[in-house]
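The other protein chains are all here in position, but one chain of the complex has been omitted.
So, subunit A:
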Amino acid sequence: MDDTVADETARGDMTGIASEPVLRVDGLSVEFLTDPGPTRVVSDVSFAIGEGETLSLVGESGCGKSVTVMAILGLLEARRSRIAARAVRFQGRDLLAPGGKALRSVRGRGIGMIFQEPMTSLNPTMTVGEQIAEVLRFHLKLDRKAARARAIALLDRVRIPRAAERIDDYPFAFSGGMRQRVMIAMALACSPALLIADEPTTALDVTVQAEIFDLLRELQRETKTALLLITHDLGAVAEMADEVVVMYAGRIVERSPIAELFVRPEHPYTIGLLGASPEWQSDKRRLTPIRGRVPLPGDRLDGCRFAPRCPFVVDRCNSEIPPLAEIGPLHEAACWRAPLDPDQP
């Protein structure tokens, strides 16, 4: 990549966030080396999260949200994937640096991560206490006793009843919601500057979902941790996020401050998404649920990937990819027709 140097000067102003961001991702692309050939599942994704901020990444299943965050943390299988980016920086450290040394020192210490699957994300042969203490002992060099005491305090903090007794239990003795709490305790153990939560509630019951979001909100208020929240729950987005990034088929189609997004969504896909979500009825521009299906990563499309499903489609959409362009303060959309006039579909 020859553009890393040029990029240094561009840092900061492209994101529009005043303070130095905690995490800055610039031009991230991910390809999987599959049988017929490399398939690109994430294309040119850029975003930044400021200290204590919450950025929400939304989009339909399969649009590349998980792959994006896994690529940032280097959790994709190296032999089966290829990652390219102008920069991925966490507190100024280059996470893509060869050798992965910066990455390893950041994982679990500077960035905590919660996964989509609470039932399988904990090691079945270690007690939850061991699994939490392990992080504390490795990163903070606590001794056995101190790590255990801290682990109990953490379990208590994520509202696990009788934490001192439960600490020696194995994951199988916990429900899905409780396991996700353990994951949160583990992710927050070293007071990271950033917490990445990849659909932390998707696998849980509705009532438990609300509890987990409440807990995350409360912990974030206490710890001032920045949060990268991936979710389908637009209600939670509305309540928690400062900024929203909408992805479609591996690309960012819209980026907006939360206040703007629900009032003035600009990309037809975002409009569709808001309309399709039962949590949110935007009354002005109600669309019927989005027709058609998400293109598969391998599908050949010359223009906008949303064009085949878009009610606002014009000729240009099928031949040229629309770039992400500013359409208002801190508000960007990748659409030839933005800003939209809803009365002329």
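Operating definition for what follows: a contact is a pair of C-beta atoms (placed from the backbone, for glycine too) under 8 Å apart; a residue touches a chain by one contact, two chains touch by 3 or more; residues count from 1.
We adopt the following convention: contacts and distances are computed from a predicted model.
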item: Which of "Succinate dehydrogenase", "Peptide/nickel transport system permease protein", "Electron transfer flavoprotein subunit alpha" or "Signal recognition particle receptor FtsY" matches, in UniProt, the chain that is not displayed; value: "Peptide/nickel transport system permease protein"
item: Sole residue of A:Leu122, A:Leu261, A:Leu274 or A:Val294 that reaches the chain not shown, by the stated touch rule; value: A:Leu122
item: Absent-chain contact - pick from A:Gly50, A:Gly64, A:Gly108 or A:Pro322; value: A:Gly108
item: Of A:Val58, A:Ala71, A:Met183 or A:Met240, the residue in touch with the unshown chain; value: A:Met183
item: Residue of A:Val42, A:Ala71 or A:Val135 in touch with the missing chain, whole complex considered; value: A:Val135
item: Hidden partner interface residues of subunit A, rising order; value: 73-75, 77, 79, 104-109, 112-113, 115, 117, 120-127, 134-135, 138-139, 170, 172, 183, 186
